[in-house]
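And then chain A:
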Amino acid sequence: MGIFLVSVPVIAVLMFILFKNSRIQHIISLVASSLSIIIAVYLTRNVMLFHSVSYSAWGGIFYIDYLSIIVLDIVLLISLIVSIYSIGYMETEIKHGKIDRSRLSLYYILMYSFIFTMVLALTVKNMGIMWIAIEGTTLSSAFLVGFYNDKCSLEAAWKYVIICSVGIAIAMLGIIFLHLSSIGVLESQQFLDWTALYDNAKSLKSPIVKLAFIFILIGFGTKTGLAPMHTWLPDAHSQAPSPISALLSGVLLNSAMYGIIRAVAIVNRNLGSSIYTGRLLIALGILSIFTAAICILAQKDYKRLLAYSSIEHMGIIAVGIGIFTPLSIFGALLHMINHSLTKSMLFLTSGNILQKYDTKQISKIKGALKLLPVSGIVFLLGLFAIAGMPPFSVFASEFNIIVSIFVAKRFFVGSAFILLLAIIFAGIAVNLFKIFYGNNQEEDLQRGETNIPGTVAIVVLLVVITITGLFIPNELKDLITQAQNIIIGM
Partner candidate 1 sequence: MKILLYIVIQLFVIMMVAPLLNGIIKKIKALSQKRKGAPIFQMYFDLYKLCKKSSVVSDVSSWVFKVTPYIVFATAIAAALLVPVSTMIAPEQLPGDIIMFVSILALGRFFMMIAALDTASTFGGMGSSREALISSLTEPSILVSLFTVGLISKSTSLLQIMNVMKDKGVPLVHPVYIMIFFALLTIIIAETSRIPVDDPSTHLELTMVHEAMILEYSGRHLALMEYGAAIKQLTFITLLVNILIPHDQLIALTGISAVMLSLTIYLIKVIGVCIIIAIAEVSTVKLKLFSIPNLAALSFILSVLGFLQYFVLGGRYV
Partner candidate 2 sequence: MSNFFDTLSVLILFSSFILMANKMTKSYIKTFRIQSMLLALAVGSMAIKSIIEEGRFDVLVVCLLIIILKVIYIPNLLNKAYAKAEYKVEKDFILNIPILVLVCCGLVVFCYFCLSTIDGINDGVINVQVVNSISVILIGLFFMISRKKAIGQIIGFLVIENGIFITAMFSTQGMPFIVDMGIFIDMLTAVMILGIMVFKINEEFDSIDIDKLNNLKG
């Protein structure tokens, strides 16, 4: 079944290559993503029944447990919504003549290979292959970032590939050291297998593990967008087509963060304390939030602003993991989910705004609430949500993380954290709120939504994040709690 999960995108890619008719391609993508959702649901059930799912195929490298299933579900859910959204979006782009119809299949091919690499990264237990998959995500999304083939997007793509590849290469170095530290502890068929590494973490060579960790942190941190390795992120997110931005920000960052979490779990178990990793993670996390705050204050481009806000939230998750108490891990995982949903909603909405106004400049946009009755409201509420206003879901997880920081008696970190969040909200309010009101100068824009299905999907997302702010199903809670136990090691 897991094999199907991995193979669905591959098959989809092949079919895209075969069928050139765009309508058929839309259908294929819908079918593929909904199929993978169904499989994901099935897998989730299995995981909840048997605690983990693994397959003998390909030397048994496929292994899914609570942690990976959470991230996996996020990936597939977002990709379903994105594929729904993409139909309307791409059609409009073609109508506006931004791209010609022939590139549609390229879009889908790249998008599904992107999804494939992410699914692969989350379903294998061999760190080497996970690394390969994550490098794969860079390569497959490179041309998506540069999809419009203009100066800016090419530049963004170039920076994206170079910086991420270098970072990932450093991560590889870390993995090699992890491998080195495990030589003599594991026998050869379970080399680099993180379940094995985790089980025997106590007997690994700590000095090398520590060395390995810093390289892994830098490497995957680059992909996660932790400052100061975040520099590729605003460019890529702002230049990619909006659905892809949603995928990048809502999904890719989480997959990279997943790698870090795995490493942290092993290292902390090996060292027997979270001080070593905690210092680094909290430092990088706060630094990311700070950088995001500063940049958001001075931002003129709304997609870049959203991108910086992603950096901020990755920082928050990093801090949560750095604290490394059950509560903070719970908060971090919950925050992963909430941030993915909220942020991808925002990026998709920004896609609608972009298509309506045909500019990324905040100053050129006025009266979004009038022109886009649905998207406008969703975007406004979404901004409140991403800033952590109750009753939206981001608030709940942020609150958990903040509480855990203070319970860990790290008062200065906590206060800085809260104040920085306030500054970020201020930045968003100052820069972005003005797009909603007033009347836009050029009158030729007519009122109303393009891309109805996409808008419906967005509204669904909004409803979801509003409800989950106050209430989450117990199954999800168990899932997260189990994952947290896996990380903490109980």
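How were these picked? Simply put, all candidates are chains of the complex that A comes from, given by their letters.
In this section, a residue touches a chain if its C-beta (ideal position, glycine included) is under 8 Å from a C-beta of that chain, and two chains touch if they have at least 3 such contacts; residues count from 1.
The structure displayed is predicted, hence computed values, not measured ones.
Enquirer: Mark the candidate that touches any copy of chain A in this complex, from 1 or 2.
Expert: 2
Enquirer: Can you list the residues on chain A that touch candidate 2 in the complex?
Expert: Residue positions touching the partner: 59, 126, 128-129, 131-132, 135-136, 139, 142-143, 146, 149-152, 154-159, 161-162, 165-166, 169-170, 172-173, 176-177, 179-181, 183, 188, 191-192, 205, 207-208, 211, 234-235, 238-239, 295, 298-300, 304.
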